[in-house]
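A single protein chain has been omitted from the complex, and every remaining protein chain is retained in its original position.
Chains here go by letter, A and B, matching the order in which they are written, and residues are numbered from 1 within each.
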Amino acid sequence: MHHEMLDHFAAGVSPIHRLDPAAKTVAALAVILATVLVGRDHFRPLIPLAAALVIYQAIARVPVGYTARHLLLLSPLVLGIVGLFPLLEPGRALWAIPLGPWRIEITQAGLVRGGHLAAKCVLASWAAFLLMATTRFQDLLQALARLRVPRVLVIQLAFMYRYLWILADEVMRLRMARAARDGGGGPWKMRMRSRVDLVGVLFVRTYDRAERVYWAMLARGFDGTMPATATAPARPVDWAFAAMTVAAALLLISADRCLYG
Amino acid sequence: MHIAPGFLSPPVWATMAAVSGATVAASLALARRRVGERQVPLMGVMGAFIFAAQMVNFPVLPGTSGHLGGGFLLGILLGAPVSVIVMASILAVQALVFQDGGVEALGANLFVMGIVPSLLGAAVRRLWLRPKQGIVTYAVTFFGGAVAVLLGATGVILMLFLSQSLPGSVSLLQAITVMDVIHMGIGAVEGAVTVAVVKFVLATRREAILSPAGPACEKGSA
Partner (left out) sequence: MAEPILEVVDVRYRYPTGTDALCGVTFSVAAGERVALVGPNGAGKSTLLLAIAGFVPATGRIRLGGHTLNRATVRDVRRHLGLVFQDPDDQLFMPRVGEDVAFGPATMGLAPEEVHARVHEALAAVELEGYETRAPYHLSVGEKRRAALATVLAMRPQVLALDEPSANLDPRGRRRLIGLLRALSTTLLIVGHDLDLIMDVCDRTILMDAGCVIADGPTSAILTHRELLESHGLELPLAVAARQTPESPR
């Protein structure tokens, strides 16, 4: 399954995998923010960002094909907007395609605008992807706790992630049981009905599970507070990595603001 | 419907992050007061439930299907504070782990897909807490679910417009109309499925939704 793929790379060994998860998180956030803060239609600042991500990916030895497959699966909303820009943005027409009574014009301004949005989107997603491909989720949780994300939220994320795959498996089982009965076909009303029941059963089972988990916690002395877990301290190299990435991101954004002014 | 990274301008995403951040903080305080320590496993496991429920596809029109958003359903079943926190953690995992929605757009995405539907759901929740439900409850819930989806779609377009991320020759009204028409089927499914699921839960496990704290369970023997 998908999650096993991701975890598989996250458990790899490379100098990047060994970096402190908090340092990696800070660095990824810096790169993401720098990307989204690049001014409208400025392409050149995106080049060093892309170069940095290529180097990171190479050192961490994350497979290129896997990355590309993941990043090119853009959402319909992104595709719609990016695809419509060349057609609908006013400006100098590069090509005009006659289509019956209409003329479809592809404008230069539209290509630039759509292309820039798409490039920013891919770069920012890539940065987040590389963070997750080189950091195990459990380590990311500890990083978030150290970065002063409220503990309740970190614990919430931990519980959710813990039970995500268990419930996903439960959906698969319920789905199979359903398909074994109706073959996945049947009239629309019946298909709706069986899916509604599936979600309902899932809610009731999940609610009961929450109760059992709570009892299991109480049985081990839970009193409302979760014990903190000790983490390995960051090394100088971790600090240096985070500081250098943040500095580079700041430099890039200032340069973008000054040069394009 | 997630807003991808890079599409919102800094003033827009920063404002939405502040608004959503404040709402999450308020929800945390409210949930702690209403649900107590039981909230820890309940909210966490419910987050996993919404994730799993989103895996179930409902047929909309021949060839197209949609899945539940979840915020509206959870708002009805467990109340707004729990629902907002659960949706926040879902959207955070979607942004980080699956790159579904931008990290900087997390506040904006939470607002349209988490906070608005949760509040609408919580408003409808009162109807379901009454001893008997009838056609009024079902109709209000159905339209509530559809409105939650359409409000979300409208909000996304509004934020993209304010960020100048829509083509220049498209007016705001045109964009909203197109987006809302596309989402009408999905809205109808959200409404209909929510009504049916809440009815199912009410019939099989009434105590699960009556109070966000559920049945008291920690009692010693006398």
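Note that a residue touches a chain if its C-beta (ideal position, glycine included) is under 8 Å from a C-beta of that chain, and two chains touch if they have at least 3 such contacts.
What you are looking at is a predicted structure, and each value in this text was computed from that prediction instead of being measured.
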Among A:Ala143, A:Ala158, A:Val171 or A:Leu202, which residue is in touch with the absent chain? A:Ala158
Kindly state which of the options A:Leu153, A:Val196 or A:Val213 is in contact with the chain not pictured. A:Val213
Just the residue numbers, please: which parts of subunit A touch the chain that's not shown? 7, 136-138, 141, 158-159, 161-163, 165-166, 209, 212-213, 215-223, 225, 227, 229-230
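As a working rule, only the chains that are shown with their structure count from here on.
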Cα-centroid distance, subunit A relative to subunit B, in whole angstrom: 19
Subunit B residues within the subunit A interface of the complex: 1-8, 10, 13, 24, 28, 32, 36-38, 40-49, 51-53, 55-59, 68, 77, 85-86, 88-90, 92-93, 95-97, 99-100, 102-104, 156, 160, 164-170, 192-193, 196-197, 200-201, 204-205, 208, 214, 217-218
Within their complex, subunit A touches subunit B through residues 6, 29, 32-33, 35-37, 40, 70-71, 74-75, 77-78, 81, 84-85, 87-90, 109-110, 113, 117, 120-121, 123-125, 128-129, 131-132, 137, 140, 150, 152-153, 155-164, 166-168, 170-171, 175, 188, 191-193, 195-204, 206-207, 209-211, 213-215, 217-218, 222-224, 226
